[in-house]
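Part of the complex only, each chain left as placed.
Chain naming follows the written order as A, B and C, and within any one chain the residues start at number 1.
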Amino acid sequence: MIKEKSAGIKNTGSLRAKAGRVRNYLRQPHVIMSILLLLILTFLVIIPILKMFYTTFVWQLEDTRLSRAAEPGRFTLFHWKRVFASVLSDTMLWTPLKNSILTGLGVSFFALLIGIFLAWLVARSDIPFRKLIAAAAVIPYMVPSYIHALSWLTLFKNERVGGVSGIFQYLTGIIPPDWVSYGIFPIIITLSLHYFPYSFLLVSAALTSIDSRLEESGEILGATRGYILRRITLPLVMPAILSSFILTFSRTLGVFGTPYFLGSPVRFFTLPTQIYSSINNRNSASGFILAFVLIGISSIIIYINQKTVGERKSFVTIGGKGFVVSRTPLGKYKYYILPVVFFIILVSAVLPILLLTFETISLYPGNYSLKNLTPLFWFGKGGTTFAEGEAGILRNPAILRTAWNSIRLAVISSIFAGFLGIFIGYAVVKGRKERLPKLLEQISFLPYLVPGIAFGALYLALFTQRIGPIPALYGTFTLLVLINAAKELPFSSRAGVTSMLQIGAELEEASEIAGARWGKRFRKIILPLSIKSAVSGFILVFITVMRELALVILLVTPKTRTLTTMTFRYQEQGYAQFSSAISLLVVIIIFAGSYIAKTITKTGEKD
Amino acid sequence: MSFVEIKNLTKVFGSVTAVDDVSFSVDEKSFLMLLGPSGCGKTTILRMIAGLETPTAGEIRIRDKIMFSSEKGISVPARERELGLVFQSYALWPHMTVFENIAFGLRVKKMKEDDIIKKVKESLSYMQLDEMANRYPQEMSGGQQQRVALARMLASEPALFLMDEPLSNLDAKLRVEMRAEIKNIHAQLDATTIYVTHDQVEGLTMASSIAVINKGSIEQLDHPKKVYHYPSNLFVADFIGSPQINTISCSRESDDGRIYIKTETGERFKTSYKSLSLDAQTLTAAIRPEKISIVKSDGDNTAKVKIKTVLPAGSETIIHVSYGKKVLKILMQKEQELNVGEEVFIHLPENDILLFDPETKKLLHNLQALKT
Amino acid sequence: GGKEKTVDEASIAWLKEAKLGKYVENSFDEKALYEAAKLEGSVNIYSYSSRVFKFGETFEKKYPGIKVNGFDMDSGEIVTKISAEQTAQNFVADVIFLKDVAVAYNVLVDKGLAHNYVPADLKKVVPKEYQEPMFVHHTSIQGFVYNTEKNKKEPFNSLWDLTKPEWKGKVVLPDPQKLSEFIEIYSGIVENADSLAKEYEKVFKEKIKLSAGIKNAGYEWLYRVLKNDAIIVGSTNDVSKAVGLSQQDVPPVGLTAYSRIRDMEKDPNLKFAFTENTTPVSGFSLNVVQLIVNRAPHPNAAKLLIHYMLGDEKGGEGYEPYYVAGNFSVRTDVPPIKGLKPITEMKVWSASPEFVWYEGQQVLDFWTSNLK
């Protein structure tokens, strides 16, 4: 009967009515926004990816090296055959794919475990040193991931790759087996320690906005802490958890450095190795195809995600009745938990930083005597006999200039990306049941899986010349901002979505009744309520941009180059100290950046 | 001239029809009360008028201006409807102090800052929240939050008030005062008001008309008195008034041009009905608990009953008596020494007996009765 | 290059203007160039090596008024950037300085995207094969290293020894997937398959039997070394570390860049040397070339810079950064580093650009497909 009714309603009304309905639909802020964003994303994401797709079907100049039949510019299935059906497929695609997925799952599991655990402690429990823990929990992501790998080797290296063995063997005399020293095991551990900040940031932000009464009513019914955690608290932050899972998983899927560093000695290769190698050797087409494989995987994940956070379960934790936040007392458990926490912080943050710092001040690497220490890599004057006359990085105007450049880039990109993210979040959450925003959400995620180097190559190919109204952006600062914002969109949009999910619709409705236009509603209600989680998005982007290398290397010119692009020169010269010093400088800048970001957003809102 | 006009309004949530083809109109400056059981669609109606919920079908006019029309495909955004709404869940902004919460709407109106301060202070003191200006919602009690929500609406003096159970969390005393406040603000501002409540006293004392809603459609829209004394059907009769109305199914007899009813236990009661629109043999008689009086001795329109329970409740006493298989409720004011189990006589004044058609459940009409 | 290049009008005009390609002047007039260059004011160079900054500084001192914007990145990236800049007609770089001559030639020079330039005054001091088709800056050597702390003498004599069980898991090789210049080196091995075949007979006293699906002795060697559990690392100083670090029980041997010699100054724990008597060869040579980019904005400054980079008969400021062990100037008049034989007397292989261009990718694929 209802069916009939609604059916009946559907076909009432003239053409005018239908036109009107369309108009009304289009008048809604979230729809307008979806459309605008869609345009932006077409420019930033869709075109590049179409280009990428196109490339895979066309003979490239380099293909003449692989096949006599190659006629550059002509259509071909050669690349697809090469990747999926050739002697290479096994070592180029399937094995690395298997390895990637295994690594991805492993890392996501442990990273989320740690991240959520810490997030809960900081946001919901009365554990001491909360501020400290909160600050420390983000550090691992600030230090370059290879540092974690390095630390691992200093501990557990065996003599498979020659050189001196690790501290573990030195102390115990036991030779660690290869599977401990190299391959998937250490990769999963080091990457987990590196990536848990994703889940920490997103989940803790979500946790802080849950009304304690929801947990209290569980406690009243006699549920234990653990049970409440499992059945109430975690499900409530499920959106955030899923987001961080997606981010962590996909990131691990795409990461190149650490897996190569720890994997290659035992020939454990992941997809990115293959992508990097293909693109580096300038037969991008195969690389792109492999990238599409990654995209495929993530699309599946996102699909699952959207099924899980379905329309009906879109829950609100910031209600209109005001909410209390009370902390779970840990009681005596404190004394068991604190050590664990500190251990995590130690191995994930303190050790790596120490190691990094130590590298930058040791005259000769791997020599742990005091007289080996030197400030020269930081403050050394140029033109001396030391280090072939290289000046310490803080005395090197070129480095300082690029440092400033990096900061500007990181700040602007993260703000730009951050706001895109919040807007997307708004559009997506408001339009849960609609197609357009869904599409938006999916698109915003694509760039994440295109490996940096590939994405850079695409932008290079596209934006060196003017397209329509857009002038040639190559060599401009803008292009760097755009590509970073685009690449980090997933961070910011996920952060956006999760933060929006928490805000009760009635809170905005109330302000609409008060006569506020959308702009005002956004500034005064939505933004303040979502900023806490959004900031975590900002910070993640800021960090990533500061550290990004592969993505921009092709797009920077002498004028627009960034700090990380400078590390290359020293690695190539074999001066680990210099490049470590730069990495450390980056870490310091990131520290300052995220600290400032936090304090700025603290003002106004109260605890 | 009607200020708000609703035509064939319908709202379907998935498989639930929350509001089903509702039409009514509210005159300017008048005070319409939406009464109805929980879940009957009150909030939804209010939200559609406010423009927060898109009706599945129908038309909404305010000041003769079409705000929504599924035919014409018009839909004016809430922002431009110039009305005030108090949410059932107060919808206070947790990141703003009480002051900011109230000032928001005024700021939107670009009011001068010191005027704002004046206005906020004023509406806070209406609501007796003077010291609370700098609290955050989560630092207040339920009732205090609810009053802030009210103050927020009143501060921006809309021409149309929509209130969704604005007093549900207040104590009787405060509620009485708030009612008075609302009424005189309503008078001062000449604001048309649509008011959702489940509190009948509110309905019966404040409203200029009452719409009784059931399962998403209107059962009766009328003056409070009419609704109470001449409920158009058994649902309304039963829903309005507490304790509930007594209903007795009985057979019809007539005698010297009057309608008499005969109950199962055999007593005959005289009614005020002379003629009836229908000639069914069985009827449903109904009488309000407070109309029944307890008398010492037998007589016309009386029956012997046995006291079952006596519930003293402040100013009044509710007495349950068993009459045959049925239990009748009686509401008395003066306290009377009555012992449970005691046998007494009850008297049903002929003018207070209402007759309903057992099939259609509709009130039966009788010119005489209607005159009074 | 004998082939006719496809060059558009604008480029031809530019070539005329810049006196390049077939319009190149047959005398080198430093004064005039400097004057012209000063008007251009700066020169942008993309370099595979960071030492660009060193000769950049000295150049600026020697030729005031011309700023050198050096920029270091992988050879592959240089090629990609140039191709993009060219297709976009967005000309940034003037000079490029890179390895991977096969790609440089076929992708850039052969397509007219970069032009060869040999300063006239250098023609007589540089052997012809280093002038055409691309002017080589220097040749760098990659060789086999062993740990001198554990081994008094070279631990192996023939490349084929490395395929024997005693070297299982003890050979460290750079990964061509990551370091593209090693494609060129492994191609060199494949190109010299025949001498490897002969060498095999010398070592094993029998004719070589190629494994299933393998084309020649070159590939066979790669195949067997990989099967012998060679360790694959991502950078040449990982190799020197792996081999050179002291206090190892059973240090491995490896293949790395000769310039790694300098790492021993940076880290006294490193103790390694390059083999000299390995048969059939103890190393491989890679050419490094410099080119002027098509329609470069500062052609004269570019010419001046290239001339400067080649230094003088004693080495000279411009060449100084590269005047180190492992590098050999193409200038016949520059003496080799003391303690090193001139390159002509060293046993090294170099792959021909054509061979690398047509075979290189197969070599890489072969490598990849045998990484089990």
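Convention: contacts are C-beta pairs under 8 Å (C-beta built on N, C-alpha and C of every residue); 3 or more make two chains touch, one makes a residue touch a chain.
Please read these numbers as outputs of a predicted model, since none were measured by experiment.
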item	value
Whole-assembly formula, with each chain kind represented once in the display	A x1, B x2, C x1
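By our rule, only the chains that are shown with their structure count from here on.
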item	value
Interface with more contacting C-beta pairs, comparing A-C to A-B	A-C
Separation of chain B from chain C, taking each centre as the mean of its C-alpha atoms, in whole Å	92
Whole-Å separation of chain centres (CA-atom averages), chain A against chain C	37
Whole-Å gap separating chain A and chain B, where each centre is the average of the chain's CA atoms	56
Residues of chain C whose C-beta touches two or more other chains	none
Touching two or more other chains - residues of chain A	none
Contact set on chain A toward chain B in their complex	2, 5-6, 9, 12-14, 16-24, 27, 318-324, 504, 506-507, 509-517, 520, 524-525, 528-529, 605-606
Of chain B, residues touching chain A in the complex	10, 12, 15-17, 50, 52, 54, 56-57, 70-75, 77-80, 82-85, 87, 89-95, 104-105, 108-109, 136-140, 142, 145, 152, 156
Footprint of chain C on chain A - complex, ascending	61-62, 64-66, 87-88, 90-92, 159-164, 260-261, 264-265, 267, 269, 273-274, 276-277, 280-283, 364-367, 388-389, 398, 457, 460-461, 464-465, 472, 474-475, 553-554, 557-559, 561, 565, 568-575
